[in-house]
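Here it is: the structure, laid out below.
The complex is shown incomplete by one protein chain, all other protein chains being positioned as in the whole.
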Amino acid sequence: MPSIPLVTLTTDFGLADPFVGVMKGVIAGIAPEARVIDLTHDVPPQDVAHAARVLADNAAFFPPGTIHLAVVDPGVGSGRRPLCLAAKGQFFVGPDNGIFSAFLPPDQAVTIAPGRLGPRPLSRTFHGRDLFAPAAARIALGDDIMELGEPTADLASIELSRATREGDLFRARVIAADRFGNLMTDLSISEVPPGRPLVIRVRGREILGLAEYYALGAPGEPIALVNSTGRLEIAVAHGSAAETLGAGPGTEVLVYLK
Amino acid sequence: MPSIPLVTLTTDFGLADPFVGVMKGVIAGIAPEARVIDLTHDVPPQDVAHAARVLADNAAFFPPGTIHLAVVDPGVGSGRRPLCLAAKGQFFVGPDNGIFSAFLPPDQAVTIAPGRLGPRPLSRTFHGRDLFAPAAARIALGDDIMELGEPTADLASIELSRATREGDLFRARVIAADRFGNLMTDLSISEVPPGRPLVIRVRGREILGLAEYYALGAPGEPIALVNSTGRLEIAVAHGSAAETLGAGPGTEVLVYLK
Partner (left out) sequence: MPSIPLVTLTTDFGLADPFVGVMKGVIAGIAPEARVIDLTHDVPPQDVAHAARVLADNAAFFPPGTIHLAVVDPGVGSGRRPLCLAAKGQFFVGPDNGIFSAFLPPDQAVTIAPGRLGPRPLSRTFHGRDLFAPAAARIALGDDIMELGEPTADLASIELSRATREGDLFRARVIAADRFGNLMTDLSISEVPPGRPLVIRVRGREILGLAEYYALGAPGEPIALVNSTGRLEIAVAHGSAAETLGAGPGTEVLVYLK
């Protein structure tokens, strides 16, 4: 646990409505010392896989003991279990729907028992405010997660998109476009044998080899490079690869080892 | 006053411009210990009633002593009074235009005297930065609000939208659609006698009874439920009620007691 407890938030709530602010108010009421960092609130509505991938790629950049609170929760109010997990030196709080797939199996897992969070009203539609934020705040106060509920197992898991290999060919897919129109794929460069030239095909265009950085691209020409999470990325220097190629999440990207 | 003072921000400034960041800089310069939480900055431009409703619904989720700074202020620079209020164990700082209607009459109210905030320049167009942020920061430092100006009364008030009742019929209206397309109405469920079946009519569709949570709806079928602020809400599971029904703020919703 760091000296100042750190809570991150990952939701599909957006920032136009007061949902995120209210969750922070609840945390501040229980654990006034905790710092809260927004990872993203623009997960596409109810896209659990998107949130799972954001957490998978980014949790390790936060200090040990960080509490990752994630609420993309189409099953709110139903029987899906509310979870607290300890894994990889950090904590994870959210619904049992696969959002923490990259961190399974955890070192510890409990189903949160609302009664352990004190005498709080529990709405049927906003467990981010009424259940997950209080649980994260209790961890921030130093509570052992085993105090927050009952040990649990057999957690829900989802398959995160991942490139497949057939001999010298990797079949990858675009999994996200960022604000610059850079296309992130599901191919981790760690799976590609080093030292062999690559040819990348996307939307009928052929890209030879990996560029070291964005500015190396000729204007309008797509390049491939390794992005900051270790994934293959397609970019256009001073432009948008998404627009130039008419590509987006789901677009196939073929990578040949020569 | 909590050990760490808490300031919330509610504005129509958006986040693309640096206005909100600058307000936080001014607060940090005066009250470095204060924590600032964004409630929302996406109030539709100059829509005081929208901001008033957001505060009415959400202030109580913040701890006692929280300072709610709200700036939706079409009259900035004119004669409208700048206010500090104490009400319901919290503080409210902003223009006298009805934005704090849900908290009237307050326990204490002062018109802020800019001269009490120290030798600061006062622009005619950005009192959020030059007047309200410094006043909120002074309260965060522990100043009594009576020190910030002169006692005042006869505060501006606006009527918040509220369903009306005619016998067994409630005439409600949609007051906001959230990011998921859920339609929040102006009917507080506390006004509806418990134990009687409800029939809800909206845009020619009929909904029988209240669902307990979102996931109970059949795909594409509108359901009604009680949302997290105690209001009647129309939703479509795994979809958008706003799109499915072609509804939005202002749409009539009729609720019959059977």
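Every chain is named by a letter (A and B) in the order it is written, and numbering of its residues begins at 1.
Note that contacts are C-beta pairs under 8 Å (C-beta built on N, C-alpha and C of every residue); 3 or more make two chains touch, one makes a residue touch a chain.
All of these numbers come straight from a predicted model, not from anything done at the bench.
Engineer: Which listed residue (A:Leu39, A:Ile175, A:Ile200 or A:Val255) would be found touching the missing chain in the intact complex?
Structural biologist: Only one of A:Leu39, A:Ile175, A:Ile200 or A:Val255 touches the chain omitted from view, namely A:Leu39.
Engineer: What does the interface between chain B and the hidden chain look like in terms of residue numbers?
Structural biologist: Touching the chain left out of view, chain B contributes residues 12-22, 24-26, 28-29, 32-33, 45-46, 74-78, 123-126, 129-130.
Engineer: To test your reading of the contact rule: which positions on chain A touch the chain that is missing from view?
Structural biologist: 2-4, 6, 8, 10, 15, 35, 37-42, 54, 57-58, 61-63, 66, 176, 178-180, 212-216, 225-228, 233, 237-238
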